[in-house]
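Each chain you see keeps its place in the complex, though not every chain is here.
A, B and C are the chain letters, set down in written order, and residue numbers restart from 1 in every chain.
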């Protein structure tokens, strides 16, 4: 049947683009990774004045080539999926589109004033780097421990913000505008710079009382840096213990099906994390391709 | 009876203001939260010169509206409670009063010189933000681990202060006034800036010997930053283990009554943390309202 | 007997000065604490030029009073102990002497040039603050965990130093004298400032290559700050577990005699940590006083 045939090359395209289990799929991903990195380097170099002056045309051509390649990839991704809307409105679909658009916009909108804005749009393509995250397996254990300690870290960050607002206001009153604490928002900014132990030094207390309060802020910051560390550390140890326990249980025969060594993705609904020998998608029941 | 009737609307008011279990009570708290944030933003914007010049009247009116609303809320809180003194002299009662007073004082006291002091008083209203803490459940586990490691962190902070005084004095002698270490308190301040790894850089050692001693201070600071982190981390892990154990025990039938999912507060003594189906206050025996 | 009588007031003096179990002994320690803090504040204030100009005589008289009081205390400490040599050559004996001497030396040695050196000696009295450590119980658990991780922290600090020397030399070559990296020792100093995340900013890389290498140094520093923290944290958790286990054993009847709630110190050999109802010193067998 014709549809079957058509399905066939679309299935192959899907396998090539979305999965990394076949040699061709792997090559595609490595090439994509290379072009993403290349495009970031190109955008970075273009922002350096003395390099842009010398090699403007070269950088421009390079950017156009990368942009066209990414556009082609975007179209192929839409074609390969059965339900394109699902891809287009997914997180990566949006990022993929956002990483090609700015360059095209720079072509249509011309004008000396607009160029500054254009550059801004063009630079958004740096978000293309987010694609990289896809190619680096996320540590589930790490993710779990961060999710588990999410609420506690939020409470903690809230405490940091409240004390920054209070100490920032006090420092504004004590030091005043003549010592760089020109207004409360700036004082609060300075207070966070100090609490997080960054300490740029562009604003620094000059009066004795201001330096005394700064000492309190710093020791407070030094003491509370321990809190989120302690939380993540303990949560991570707990989730690591659970993982070790699970491993032990698996050895005893109580296998838990949470190991996915393949990179298969359903052609219909883009669901991932299929079992290694699965024939059908566990989300929508669509038939997965055979190896 | 009249008193019963009166009790009734006071009871309802109490429920509205102090508790967040009913839709009306929830709405009240969300509105309060919004006005607290608004008033902080207004005070912050007023301190920025170029914004204050343009919108002085608007900001002033906004502050007056918020102040009057907070005053009304303060009076209602006093009316709703059976023993007003208990509320007035409680921590939040003081904060609630302190957050309205400065604006009124700015009305009575006039004078170019006094205005600077006034601004100081007005800014105290930023403490109003402390109210926020009420609306964000505190992580009991976190609190426990900090309380458990309190003494050890104090010993540690004391060690930091003692070494700061000693190293500060040495640096004052080594670097001297010509390199910014103008007196011992300033040297001690610089030493704490360095030990806590903030490092503003407004004062920095210039002599070879001073830089060598600074190296020792920094490596010391780098080494001891591990101590409070380690303490909180271990204590937190311990209290988390205990909590996990308690949970396990509860499942086995040895339920521990430390879960309070409601926000009820006694009308008589303001005690909180009542059991979910309690009819009487566990502190004073006063009858709690029925849902 | 006369000797008995003499022994008696010396025993009382010993109890007053060295121990804190009686009301009089407690008062003595609190007064001593107050005078130590006072003398540190006096030395600090004297170093602030505009305060010294105004109140020079007052500060000078205050320092003389404190110095004479400390001298009297030093003599009484020698008289109260049976073997004075043991006290004089102990750590605190040395500190007690060093905290009084500089002021007397300032009396005998006169001369404009020598005064600067004198001030240096005088400031050594800040070491007097070390006395404070005596009055704050040291957390044994914390001490244990630091001792247990001592070797590992040393290996770690050695690694920090070696990488600082290597990266410091590279930065010296890359940035050169014109960008503030005037010589290798200074470059190494800068490298430690960066690795420990202090970052004064008095020296900062200016070349693109220098900034790239700095990025590597910082990420390295950011990564390795985890190491000592992790070590102390794990060691502390282990020693805390052991302590908890010991407590459990004690409850089961296997009491361990490591709890000392008194502050008794032997009159003969200055040994401490006697059992609560001990009659004789556990080090030299000398009779302890009765309550």
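Going forward, a contact is a pair of C-beta atoms (placed from the backbone, for glycine too) under 8 Å apart; a residue touches a chain by one contact, two chains touch by 3 or more.
This one's a predicted model, so the numbers in the text were calculated from it and none came from an experiment.
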Assembly size in copies, with 3 chains present: 4
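Following the convention adopted for this analysis, only the chains that are shown with their structure count from here on.
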Chain closest to the assembly centre - both centres taken as Cα means: B
Angle (degrees, nearest 5) of the CA superposition of subunit A onto subunit B: 90
Residue-number overlap at the subunit B/subunit C interface, same or different (half cut): different
Interchain centroid distance [CA atoms averaged], subunit A/subunit C, Å: 47
Cα-centroid distance, subunit B relative to subunit C, in whole angstrom: 33
Per-residue overlap in subunit C, given as positions that touch at least 2 other chains: 197-201, 229, 233
Residues of subunit C that touch subunit B when the two form their complex: 40, 43-44, 47-49, 119-120, 123, 126-127, 129-130, 132-133, 136-139, 141-142, 145-146, 153, 157, 160, 185-186, 189, 192-193, 195-202, 225, 228-229, 231-237, 240, 244
Residue numbers on subunit A that touch subunit C, as the complex places them: 197-201, 229-230, 233
Residue numbers on subunit A that touch subunit B, as the complex places them: 151-152, 155-156, 158, 162, 165-166, 169, 172-173, 182-185, 188, 194, 197-201, 204, 208, 211-212, 214-215, 218-219, 221-223, 225-227, 229-231, 233-235, 237-238
